[in-house]
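Every protein chain but one is kept in place in this view of the complex.
== subunit A ==
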């Protein structure tokens, strides 16, 4: 969102314009959910996002524009999620879960580190062509849902929301090296799903 559009939206938000609230929700709900999901998991994430929206309305007059609207909203969301999350400290941060189509693991390489089973060429080479296949879309969604909370959130915040790695560290209060590990694991699982689909034509 450009600075001018953001400024105009802010004016309307400050007077309580309902349509402006609607625009804000539809634009940023996805990113906010990803942040809450990372901190709380799926069960309480939606509630934290609701808390966050109400906090946003209360805090709007104090918004100084020192950060982008998006960064401000995500910070409020992270705080709301952390408030909800007190007793049940996150399960061990780097716990991993198996993914439906696995990952690119050691079994793909020989002892000297060469590919044993090299990636083969794919039939499609654009996201649009890949996603036009409904079965693949559903298959990818399944893989994303199967990722541990932090992995899926970090992946979505990076790839879909375009956040810098440092922003993700700050929001989720995890180290840069952990963000890198989580992101890499998630990407390899997505890769394995695409590869499996391209090889076999099914999920």
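The criterion applied here is as follows: a residue touches a chain if its C-beta (ideal position, glycine included) is under 8 Å from a C-beta of that chain, and two chains touch if they have at least 3 such contacts; residues count from 1.
Basically, contacts and distances are computed from a predicted model.
*Asks:* What name does the UniProt record list for the absent chain among "Transketolase", "Zf-HC2 domain-containing protein", "succinate dehydrogenase" or "Branched-chain amino acid ABC transporter substrate-binding protein"?
*Replies:* Listed in its UniProt record, the absent chain's protein name reads "Zf-HC2 domain-containing protein".
*Asks:* Can you say which of A:11, A:95, A:135 or A:159 touches the chain missing from this structure?
*Replies:* Only one of A:11, A:95, A:135 or A:159 touches the chain omitted from view, namely A:159.
*Asks:* Determine and list the subunit A residues touching the chain excluded from the picture.
*Replies:* The missing chain touches subunit A at positions 16, 18, 21-22, 25-26, 29-30, 46, 50, 53-54, 56-58, 104, 106, 108-109, 112-115, 118-119, 121-122, 125-128, 130-131, 137, 140-141, 144, 155-156, 158-160, 165, 180, 183-184, 187, 190-191, 194-195.
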